[in-house]
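Got a structure for you, questions after.
One protein chain omitted, others in place.
Then we have chain A:
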Amino acid sequence: MMRPTDYTIAGGLRALEKREISAVELTEAYVKAIEAHNPRLNAYITVTGEQALAEARASDARRAKGEAGALEGIPLGIKDLFCTAGTRTTAASRILGDFVPPYESTVSGNLKRDGAVFLGKLNLDEFAMGSANTTSAFGPVENPWSRANDPTKRLVPGGSSGGSAAAVAARLAMGATATDTGGSIRQPAAFCGIAGIKPTYGRCSRWGIVAYASSLDQAGPVARNVEDCAILLRSMAGFDPKDSTSANVAVPDFAAACARGVKGLRIGVPAEYTLPGLAPEIEALWQQGFAWLKDAGAEIVPISLPHAKYALPTYYVVAPAEASSNLARYDGVRFGARTAERDSDLRDLYERTRAAGFGAEVRRRIMIGTYVLSAGYYDAYYLKAQKVRALIARDFAEAWAKVDAILTPATPTSAFAMDERQDDPVTMYLNDVFTVTANLAGLPGLSVPAGLDGQGLPLGLQVIGKPFDEETVFAVGGALERAANFTATPQVMA
């Protein structure tokens, strides 16, 4: 017997079309699943169950009238970084704890336009800064997976889109929106055994998404499989005149590309990604990935990305610099929380508001960013990082002459425990070693669940593609998915 939460998005759309299930039935099942498991997982900051049921009834009515959109009746979770009109949007920060946007982000608006139902707002690292979802002002998110030999140890879901990934893995949403600045879609997707794509920079509008680092931020979906990601991305993407960096390019049928196969494709293996100390299980899965693609008719081609090893330090100059500028707007005057004493002057109000409103990791990145942009250090740090970024992007541009896509591990390890790696910021930053290059170069990157480690935890592979060639990325991802046949499910699941 098929339970409502068993449907993928593609399967759910077919079942809705055939009237085997209604949007209300689907939504009720997800609202119940959230009630049952969210108290433990903490994947949602805000649950909008009543509103979701009302949207589902309206959706069923539209379908009955023959007016079904591309995502008609599909219950989704929205990362709490996307502004949703009339629904609190916190960025998981105290400073935005009570912020109710009067407008809708373009991406969430596109999903609504296509008939999606919103279940609520998903937890994340504060302002999307983190790799473990432990910096949220609304508490950490727990990974629904656990270690076979230590089942009570609570693991992180990855970050920053930890709530999105945990909710989809535990079936508290059919799919979810997420954002990725250095790996924030792909790393949590890998840690939670689901798929997630960061599209090309400019593919999805950033309008109405709380900004972290504007030249790196991109929205994308997480879902149970590659095809569902393709379906969601088609709705999310598209040119938006309200974002000056939004790309005016056509949005293809990404889902059609998933079944295309990889016959004749050239897949790059970057020499520099064989890191010393890489877990043998990750190395083995990576080799397995090449074997799968070769069996499916692809050609494996060695390439070199000589500047990739500088990607993380480059990111930790560029991203904090942009963050320090973007987060200057939180001043306790126009919106958000204010902290002041009776006799505070304006400057004291700013300083107290920002000290009380931002968590430790956000303050740390604002400090780094302010420092690298300050007089006397700008050339040595910020300008230097922008030049190294150009070299990282150039390495990829040269690789595209030889290959159609690149295959790498998604993460250097499987999910770690909530009490691990919290002491040293740099150790935490290393989580993004395989993902961050795609942000710096603006390229699409897809994480596909491909296997389990010795503890039964999911591991992912990453496919990086050419600018605006998500179709090839989906084709490679689809082939990996078929070969890997990843059917394992987490211990906590609706």
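Worth a mention:
The rule we apply is simple: a residue touches a chain if its C-beta (ideal position, glycine included) is under 8 Å from a C-beta of that chain, and two chains touch if they have at least 3 such contacts; residues count from 1.
Following the convention adopted for this analysis, contacts and distances are computed from a predicted model.
As stated in its UniProt record, the chain not included in the shown complex is "Aspartyl/glutamyl-tRNA(Asn/Gln) amidotransferase subunit C", which appears among "Carbon monoxide dehydrogenase", "Aspartyl/glutamyl-tRNA(Asn/Gln) amidotransferase subunit C", "Peptide/nickel transport system permease protein" or "histidine kinase".
The omitted chain makes contact with just one of the residues A:Y7, A:Y350 or A:F416: A:Y350. The residue touching the chain not shown here, chosen from A:A195, A:A255 or A:A385, is A:A385. Within the complete assembly, A:L216 is the residue of A:L216, A:V403 or A:L461 that touches the hidden chain. Interface with the hidden chain, as seen from chain A, comprises residues 98-100, 102, 200-202, 214-218, 241, 244-245, 247, 307, 310, 313-314, 316-317, 324, 328, 331-338, 340, 344-352, 354-355, 358, 363-364, 366-368, 370-371, 374, 377, 380-381, 383-391, 393, 396, 424-426, 439, 441-443, 467-468.
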